[in-house]
Structure formats: C-alpha cells, structure tokens
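The complex appears here minus one protein chain, its other protein chains still in place.
Think of it as A, B and C in the order they're written, each chain with its own count starting at 1.
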C-alpha cells in the first residue's frame, strides 16, 4: 500500500479520532513535532478526540500528563478514555452498594465520579457477610496499587463467593515501558482471573465499538458528524484499525509506534486487518 | 431472583427492545398470546424494536414471515437485523468491486441494498486473477444456499489467496429447528473458517454493542430516548442480556425460550451474566 | 540455524521417526529421490517408523498407496497412523455396543479391527431410543463419505441427546490438495462440533505424546531403543517438531513441505518451537 501524508489526508475529513500511545507519545515522551500536528489540525478547524485504553487516570489527570510532556492546549473534552465507559456503565446499571476494584486510588476516580462508593479489594473482609453483601460490582482499573499475589488471589476468591457484574476498564494486554520492554496491563491480569473463575467479564476499550460510539456521541454534541466524516488514526492494527473499520470509519495506520515499516505488510496479511491508509506518522 | 410481570414492568420504560426467537416465536411458530403483548405495548404508546441476529432475510421479508405466522401490524422500521449492520459496513467501507458471499440469494439482498454487486462463492473462479481481483469483501450471510463441503472449502482457499475485509452478518453459533434439535448457523460456520485460516473476522449481531447502538440510533430518529429509558427483553443470557447490560440498558430475561425455569439460577451463577429482571414470558 | 545433511545426521541415531506428507510425498506424489533415502536408511540398518495423522486408511491401505506412488518395500509395521490410536482406545475402553462415525466406509476399518460394530451417523435414527441406546462411542474418522450439512448437523444433535466418549482420530486442521489449495480435515470439522456442543473431545495424532509413545512402544518390540536414540523428522513445527520435542526426541525440520526456506526463521521465532536441526529435505 502506498504511503500518504497525514497533513494532506486529514483535510478530506471533518473530524479525527487519534490514538495516544504510538501516535502522540512513546516511551520516551512526546513524539517530536506532535505539537505542530495538533496545531495544524486546529488551524484547519478539524475537531479531534484522543481515544485511549487507559483507566489509570481521569480525563483531567490525562491532560496534566500531556501538559507535563510538553503538549499544550489539550482540552478535557478532547480526551476519551476507556475508564469513562466503565464510569458510564456504573451510572446506568449500578444503583446502590459499593464498587470493589483492583487499581490505584487514582484510577478509582472513575468510581467516585459515578457517585458510588469505592473499596479496594485489599480492604474487603472475605469472611464478613456484610462486606460481601455491600459490594455490587467489581472493576479492573489499573495494574498498580496492589500486591499481585495477594490481591489477584483475593479477587479470585471474592468472585467465587459473589456473582456480580465485573467490568474491565482497559482491555489492553500490555503496554510499553521502554524501547524493548512491556508491562502486563490490567486487561491482561483480568484475562488470568477470567480463566481461573471461568466467566466472561464486560470489557471496555478499543477495539470494542462502544468506545468509538462514545467518542462519536460526544463529538456530535458539538456539531453534526457522520461516520464517513471521521478519520481514525492509530498505530495498532488489532485495536485502533480493527475497531475503526468495524465502526465504519476510514482508518489511517501510522508507523510511529507498535507497527514497523519493515513488517507492516506481513502483519496486515497475517491478521486480515486492512487500514484504508498508511502514513509514517502524523508529523507531515 | 423474584419473577416480575412484563406488563407491569414495561410501563416504567419509554421504549422496549425485543429479541425475536424465544420471546415472540419458537420452533412451533408464533408464541400464543404474543399478539396481545404487542398490542398492549402499542396501547401504552411504548415504541419497540425487534432485534434479531438474522441475515437470511431482509426487513421486508422478516415482516412477511411474522405476518405468515399470524402476527399483524409489524412495521418495517420496527425490525433491526444483524444483516443491516453488515449492509451499513459495506456502504461505509467498501466503495467499489463485488462482494462474494456464502448464503442464499435471499440473504444477498443486504449486499444489493448497499449498492454493490454480489457474487456467490460458487460462481467465483479461483484460477481467474480477474475474478479474484474484482472482489473487495466477503460476507457470511446464511447457512443455506450452498454445498457445505464444496463451498466452505472454496471459501477457505479464496481467503488464502486474497486479503480483504471478511464480515459475519450473524454471529450466532446455532439456531433451534425443533423442540430438541438445532442447526449450525452461519456464525458457527464462520468460526470454522476463522480457525482454518487463522484470522479474526468482523462480526455483527448481539451481544456486540454495535447492534444495540444501531437500534438506539434508529429509535432516536423518532424521538428522544436515553439508555435508561429502554428495556431489553430476551431469552438468552449470552446475547440479549450480556449485550443489553454492556450497552447500559435495563435487561429482562424471559423463560419462554433458551433459558428454562429449572436451570436459570445455575446458568446465571455459572455465567456471571445477571439480568435486572426475570419473567416467565411477555404474555402477562 | 545452520542446515545439516540428513544422510550425515541420521547415522548418529539408532532409529528414525518420519512424517509422511511433506517429507516422503507431496501433492504431486512421491518426492523425487525418496526411494534412495529410504534405501539409504535401510542400508545403515536404522529402523524407521512413518508417523501419520491419517485415519482415512488402514496400515495395509497406506502401504498400497505408497506402492502406487512408486515407493517400494514399505512394511505394514513401519506405518503408524493416528487411526491406530483410536482403535486402541476402542479396544481398551469400549467393551460393548456400536460405534457411530463420520467418515468413509474405508476409514471405519479401524472400528472393525477393534471388534466393535460400526454404524455411519447417516444410518442412525435419532428418534429411535434403541438406536441411540445401542451406540457407545462416536468417532471422527475422515472428512469424506458423508453430506457435510446433513450429517455434521446430525452429529451435533446426536451428541446433544447422548453423553458418550467422542474420539477424533486425526487432529489435523486441514491438508494440502494442490500447490496452493487445502481441504478442511476431519480434525477441523471436529473443532466445529466441539464448539457447537461445548465439550472437549479426545484427540489422537501428532503433536500429542500418545502418538509418539505408541510408535516408541512398537519400535521397542523389535529391540531396545531409548528416546535419545531416535530422530524425529518432519516438515511441520506445530505437529512433528513440537510433539517430538515434548516427547524427548531430537528433532529435524525439513523444508520440503509446509515450512519454507524463506520464512523458517520467522516461524520458529514467532512460535517458539525450536527444532534441534534443519535440513532442506531427506534427499541428501
């Protein structure tokens, strides 16, 4: 497939959805030149949303992280996280009780925002009927903030005791922590627990359509946008491109992250996930 | 869980989504009394949509089938099929070329409606470069209309030759054909092909959110409905209830189809899929 | 990995296990020069066994096929098929009743040899309690000899009616039928049925250890051979090499079949299945 220029391509669309990791930033920080790209999109009056499978931080905290990395001018409504879908689920489906979770205090912000009480699994007494009774949902939020051995096992035993809605707020298997290394994400941990307790949890985040639908609905509160008006930009075939394609958006694969120039053809062929366009990055 | 009356429950909602098989009809035909239930909903001015994982017939043909079974007054816009999502995908993502498919001529109606040419896999010459080049998408539509041995194998070899979008228009594994017997659905056949060619296809239909989203969007063209205003009614935990829950709807499991009174508790416990309400049927 | 010469390597072993398809023959027939290789092994007094995931023909019929292809001098005891493991299972575990099957009359030879009666699923009357009661095991034997639509569905409904041992006599997903084309094998079909009825069947054939154990035991009836004395030769990483490695044999991957010279390194790296040696073929 011939490579295109992001700057030329984007002008044909009325809005853009952009993946965060591998497009805007990488393990070293902000990708050089990304501020220019964002400024360019704004100058063309093309609204955008950053779609990220991240439930470890609230929208506000995400903005702060981008600011610290050097990206200026992002607004809260321009960030869509998979944690927001988990929050919406709680708001719509859980009317009372507490929500137990695996994650940091920071990530529990999404529970707080839903108006429900949150309790880390570490604070639940599995031998107290009252403690068990009080909890009405369980949330996988972040891979940090708990002792893996102690509290993953405790989660397993909690879920063996009580049948309740279990939500995974980030479906990613792992995330990069350096040029060569990764860390298992809460989505990966939740797969282990699913396998042990033999149940299927509710997962939010790309490639699931609900993430795109949420961003689409949010965008349409600010104007009128059809699916064909929107370009989805991402670096990962199995999340950004698969999800974008299925939702009916035109998709652009960039080679500044997970997918490398020398193996892109092989990966497209073996996966059967085909982007509409390919570009080196969003930098030109 | 205590059982509720559908008639009492539905009055608390502004709209209803209803599964077809196991709620409105079963292997013997229309469930006795369903006409009264539909009339009751209408008398309460509660709009409804029938959501069915069926791509073997168009909306219009579905209406005709219900009419033949004895259910009167259904309107075309009240039927949402997973085939319509496949059609939408073709409209949004496939701009040229032909669409090859497994299914009946009837089911190919969805391709026709998208404005694209359709060709059954039986008519494709795998040794003709032109034939292969001309095809820009593949669609699994129905389990009938082809020779399983000959044309499932031909599909495998076609997909080994060409990398293109593959869409499954009905994700069900099987469907009932009598009190005790089932038949493998096109969703099941597509799993076999996925397994053989080692790729992931794009699947439409419950429990996937996109089906609910489509019905939700269609409904909102006729008024203003929030997710909390809608009740999803179905007989199957893994499709109707799981999908309804995830989308954020209140869910009612009825025991007139796949899920039986004597095993419902066991099934809920072992699956972890919990409906908000349970009723014997929609008949009272 | 450096390539070795099969002729030089084999001299270091007291016995050889050889895969059939991709090593001795391919879609065009016998691989040119294979007669010399077999003669060479014999001249070195190295006994061998041909291990094949094939339950469509008995040992005797397999010999005949090789003879027809032009390979002379193979003896019955030199052929080990996965069908023989199915036969052994029947002999050891099924003491009475009939065995129903999917496959050709030819493949049913394995049931006949076990001393049990065989009945094709096409001849079973699902509405006859007697017919159902009479059957004490079900066997997946061959992808031919039945109507896929009719009899795969009939198998599903039979297995929904009766809980009994189900055996898959060939675990391969597919087999090559020409340079570019494959056909779904009975192992693939059995996966579809497993998926529909949600059970795990008993599977025989490489890479499962039991196939290697059977060949090992047969070989040791003719002398004394330790695992370290035996070289396993095959063209497929996921069956021949994985199974040979796990059983504790030294393994030689040949590039005359499924695995090609230009992608062998990639395949080894992505699968994590590592042969001890690599050679172009067994021809030199």
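Definition applied: contacts are C-beta pairs under 8 Å (C-beta built on N, C-alpha and C of every residue); 3 or more make two chains touch, one makes a residue touch a chain.
Everything numeric here is computed off the predicted structure, so don't read it as measured data.
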{"item": "Missing chain: touched chains present in the view", "value": "A, C"}
{"item": "Omitted-chain contact residue, chosen from C:82, C:190, C:210 or C:239", "value": "C:210"}
{"item": "Which of A:67, A:160, A:200 or A:260 contacts the chain that the document leaves out", "value": "A:160"}
{"item": "Candidates C:3, C:27 or C:246 - the one touching the absent chain", "value": "C:246"}
{"item": "Options C:44, C:199 or C:261, residue touching the unrepresented chain", "value": "C:199"}
{"item": "Residues of subunit C in contact with the chain not shown", "value": "88-89, 92-93, 159, 163-166, 197-202, 208-210, 213, 227-228, 242, 245-250, 268-274, 276"}
{"item": "Residues belonging to subunit A that touch the chain removed from view", "value": "126, 143, 147-149, 152-153, 156-157, 160-161, 173-174, 180-184, 188-189, 191-192, 195-196"}
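The criterion applied here is as follows: only the chains that are shown with their structure count from here on.
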{"item": "Chains in simultaneous contact with subunit A and subunit B", "value": "none"}
{"item": "For subunit A placed onto subunit C, the superposition rotation in degrees, Cα atoms, nearest 5", "value": "180"}
{"item": "Chain of greatest Cα-centre distance to subunit A", "value": "C"}
{"item": "Distance between the centres, which are taken as Cα means, of subunit B and subunit A, whole angstrom", "value": "28"}
{"item": "Computed distance of Cα centres, subunit C from subunit A, in Å", "value": "45"}
{"item": "Approximate Å spacing (C-alpha centroids) for the pair subunit B, subunit C", "value": "39"}
{"item": "Interface hub residues of subunit B, defined as touching at least two other chains", "value": "none"}
